[in-house]
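Just below is one structure, and these are the notes that go with it.
One protein chain is absent from this view; the other protein chains keep their places.
Which chain is which? They are A, B and C, in the order written, and residues in each are numbered from 1.
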């Protein structure tokens, strides 16, 4: 008899069910972001961390593995070895998170997909668009689940924003402004630190730094909430701070759905901005505004009425899909880890459904897939193209 | 050779170390708060949930245990059984969280302390002061670790506030105002719901409802940050909303250290207030203000200078003990679960130290102990006394 | 033919009309507050400043009068002289503002009332309740207009709050919290400055300082918005800062309409609070919150719905009586001077109506009258009584 993970009476709507067991997760990459993500996975309670490829040095790999209480024999010194060994175990990992520097994402993801292990990959998905497209193809071919960690789409109030826009609460959209303002790179010491340096090295980070790292978050968030494709951009990349090989700031005009105007900018030198991912969408009936530094508040202004501030866990005005993405009663704050746990929850349910031979509707499990990751890569490429042409409009859609 | 949990070179200052294994936690009580707390325990990564007394009905107990992926034979139908069985196992639980209705706290805690299992108990500690005092005595006699879940003391910015007050940043304190404003009890349906009803039943909740439930949070927070004892109160209890057996609102004047004036109030009927635990402390050099609905901001106003807004993960102006209580980089929000995970982290280290035969300094592990819990019980009693006397000043200190 | 000031077709509702001429105002007292008030009077455009008793030294009186571009012969060295001379002139002042230290209010007001000149008097109305009662009597007897400068009732969003409460938007009120938190007295130099010192001198300020000065603002605001009488208080007065003859802080429990509980506090030592007059009113359907530091925002929380932030000049959700109290289009901020100008506008219309022999309804001209001033004096007295009795409930209503 085959193991069944999901309850048999599941309707793919409503609250998320418990599985018959926790899923087993492996980690490729052992940096800070893998700590954050594994914390989120554990918080979701759908996962236990069971294997890791945390260093190419076997001694270091084991030492690092102890941080996750991994068994020694599941601390691998390469992801290939991990994919091989884990896929052969009866209690092998169900999925892997890939959190290496960007240039290694493709090789790692390919190996696991081919080994029949579902993948949750950090963003940007790849440095090369061909690799991104290849990952889409491989995902389709293998039928595996491929998530991408655009975590911001998993904030409850972002889910609320998306649903309100769909319902027509702001009417026909006529402009979209999104920005991601940070300031940590003003600290020269941090910029030169080992765990950061690769982000400014074109060999590892690709042809962009700020754009791929945080500009793509902005692009992903805006398209997720509006439900509109970003079709065209006119971009300029800047080194505003100390000299460096890649841009620290990017500014662009944008078009959604070929016509609706907008702006997008991202920088790491805006003193006083820490997690300043801010989205503003205006339509002919109203507008919504959201700021990741206050992720639990969604400002909704229906024209001619008082501004409303919607809050997670409020009841009455929130959609069911928002309520199922919250853990605590109203007034008890949640943050980024809880959003990330939402992503791991939905990813787990998609993995479980695949194993159970079921399809899951995307409006129930809204986590970003490989296609969103590839769209981000195309967005970065288009940014570079527009910039190199001295500021021309460039189509930024991924044409498969 | 005995198992050692803590690293041998630990200095009891600085960042929190990993243990040689995760500790094993049991749950008594199976309501909402136990879900929240076990999520926090898991988030801390110092604990795995291994046993539970989740219902007096054995069938229900096992069904509930599946929610935590507990083994069937560790789903008990009484806490006595759980204490007995777990204390005999080689892989028995290291500690237990008690999250039953208030009137059961004492019996449960006593059983586990006597079984050599450390305890983290929900607040209010007990309904009867004698029981609270007895728990202090038992804790001292057994040498066990006894934590109380006054979670608000574990917010990073509250740790910062305490340290700033200690350093003299606001000078000599001259007034202290604290309040806990909620509104959920305006919903009559919720007030009558099964999981809430006991809070308004004197047999289970004791002689107070709002005071013991959230007033004690306010009292605990104010004394934690100021470092001053609350010595006197003049209180009135009110039923502001629909008729009920216990108060939904409490208002009082307070004195700290016999002289410094203040106010404390708590209500569940203040529409628009969800988690409005707010502390304001003013001294002759400056003031601090904090609001749990925005837990990551600490307002600091040095008189004659611009207001400052200190933020978690900011660097430069934060104390080391604050930095070690954070998980994410600046700008990526944390919330109540992260604070609760801080409490579980510190409780774990205290448990590990006890097992390793070590003393841990309270300025390193700042989680609330049984004495804070007992102080809260005395505070509730004093509130009732002052109220029944028609509003007289009553000493509210716990005299042992 | 007699001069008519108001238009003949006036309906005493809707927008405020222009008068046939500006009214003429005199000033008694020449301190800072008279500058502020005369600025507001000018801003209203219903008044021109024409005479002053600005100093008992004739030379200084004239020098000060030049600041207001007064004619030399209308710069008086006593208010008695001013009342006599002005009441004899054809172009004599229509009304006088009294902004002396508190202990002189009564004598000045009496002289002008008896001279047939309408009065707008600073608060607290008097230091002695007998004098306050006598001013009520004199006002009734003479039929003169007597306004008191409780300016906060004239903020547009306070008018909105009052109207919403009346309409039942928050349901049946069940608690009322009001506070006035300032910090300027932390500056010892300012406390000792000439223009401040009298506020701490019982001979001039009366038996209270902070209570009469700002506590009465809180009392007045809460009763204005709720429409409820404050009937009972239990108060304690404190000297929290440097030693001084009168209190710098007052804390009290309050009852409205004999039963509804509340709190009121006022202090000048709360670092970081500049104009922290804050009102919170909660009922069984919702709540409102207002903060004078952000006077243009009114938070309205209907239970079960998203919080709303109402804003002056917004349209749609605001009452007509609010719109007529604003000057600028939405988004262009107004402040305290504009509120004060509202008070001067309404006072002018009442003066004009009296001269034209008309009655004006109080729901059209909502400025505070002598009765509100007297209620504030009784409130201060009751505060002292309760304090001196060691904290007993005292009825604080003015019984005439």
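Heads up, the rule we're going with is that a contact is a pair of C-beta atoms (placed from the backbone, for glycine too) under 8 Å apart; a residue touches a chain by one contact, two chains touch by 3 or more.
Nothing here was measured: the structure is a model prediction, and the numbers come from that model.
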Missing-chain contact among A:20, A:142, A:236 or A:395 belongs to A:236
By the document's definition of touch, the residue of A:52, A:124 or A:287 touching the omitted chain is A:287
Touch assignment to the omitted chain, from A:165, A:265, A:352 or A:384, lands on A:265
Answer key for A:7, A:168 or A:304 versus the chain not shown reads A:304
Hidden partner sits against chain C at residues 18, 21-22, 32, 36, 39, 42-43, 45, 66-67, 69, 182, 184, 273-276, 292-295, 311, 313-314, 327-338
Those residues of chain A that touch the unshown chain are 170, 174-175, 177, 183, 186-187, 234, 236, 238, 240-241, 249, 251, 253, 261-263, 265, 267, 269-273, 280, 282-287, 289, 299-304, 307, 391, 393
Across the whole complex, the chain not displayed is touched by chain B residues 300, 304-311, 314-317
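Basically, only the chains that are shown with their structure count from here on.
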In the contact graph of chains, the distance from chain A to chain C in steps is 1
Most remote chain w.r.t. Chain C, using mean C-alpha positions, is A
Between the Cα centroids of chain A and chain C the separation in whole angstrom comes to 56
Rounded to the nearest Å, the gap separating the Cα centres of chain B and chain C is 45
Chain A to chain B, mean C-alpha position gap in Å, rounds to 34
Shared-interface residues of chain B (touching two or more other chains) are 273
